[in-house]
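Worksheet: the structure to be examined is printed underneath.
Only a single protein chain was left out; the remaining protein chains are all shown in position.
Now for chain A:
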Amino acid sequence: MLELDAITKVFRKRGPFGGGRSTVALDRISVRIGDGRTLGVIGESGSGKSTLARIALRMIAPDSGTVRFGGRDITRVSGKALRDFRRKVQPVFQDSAGALDPRMTIARILREPLMLRGDVPRAEWSKRITDILTAIDLSPALRDRYPRQLSGGQRQRIGIARALLMEPEILILDEPVSALDVSVQANVLNLLRDLQRDRGLSYLFIGHDLSIAEYFCDDILVLHNGVQKDFADAETLFRDPKDDYTRTLLAAMPRQL
């Protein structure tokens, strides 16, 4: 349903006297996320994985290549078509503290997507917020708290709830559990799995940890310096990695206990 086709992105750094260097952040990357599936994009820093996420969200435009959603080219759409796309493809970020406005209560943060949608009557907002908090295993009593009064895991759940209130079809998960403790990470991963099953969501999962990707993703794309190194279903990738770099990554993983 979401297809990225031959995406290339070059960042140019201007020197003080003109000229300057260019970095190829993504070099003709093609991926496809099927309905109800999870695609993992795995790489180290500078691999281009976050740039790919931003292009998938249409936060930035690729230099060449096409983003298609439901068969339709949305690379250059604007206005209502873009708003529709953005409602259906929602981001969840790594830094939950930075993604939530510290001056707003949780209820206020969760009202914003409902306000943006415009198709939910105001009288229903309170109930929707209670429902979504229950769905992500948080007490509705948290609605009057501020982000700083929540733990990191609770804040990450609020980030997910905010995305879900738009009733999206795809979540772009940019390192959603990287900042969390192991035990909290397990809770959030379980929640994401349940939500996928119950709501038929598709995920684009951006990460650096292959063991999480193996657990969580159906297909995995390995990126290195903007170049596609491997693309396979999770099981094949681990059993029979095609590329040397994938093998290096696998060998570098800390011991499995």
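Methods note: a contact is a pair of C-beta atoms (placed from the backbone, for glycine too) under 8 Å apart; a residue touches a chain by one contact, two chains touch by 3 or more; residues count from 1.
As a working rule, contacts and distances are computed from a predicted model.
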* Select, from "Membrane protein", "Peptide/nickel transport system ATP-binding protein", "Urease accessory protein UreF" or "D-inositol 3-phosphate glycosyltransferase", the UniProt-recorded name of the complex's unshown chain. => "Peptide/nickel transport system ATP-binding protein"
* Structure fact -> Contact with the hidden chain, among A:69, A:85, A:203 or A:216, goes to A:216
* Asked: Among A:22, A:78 or A:256, which residue is in contact with the omitted chain in the full complex?
  -> A:256
* Structure fact -> Residue list for chain A contacting the dropped chain reads 44-45, 152, 181-187, 189-190, 193, 208-212, 214-216, 234-235, 238, 248-249, 251-257
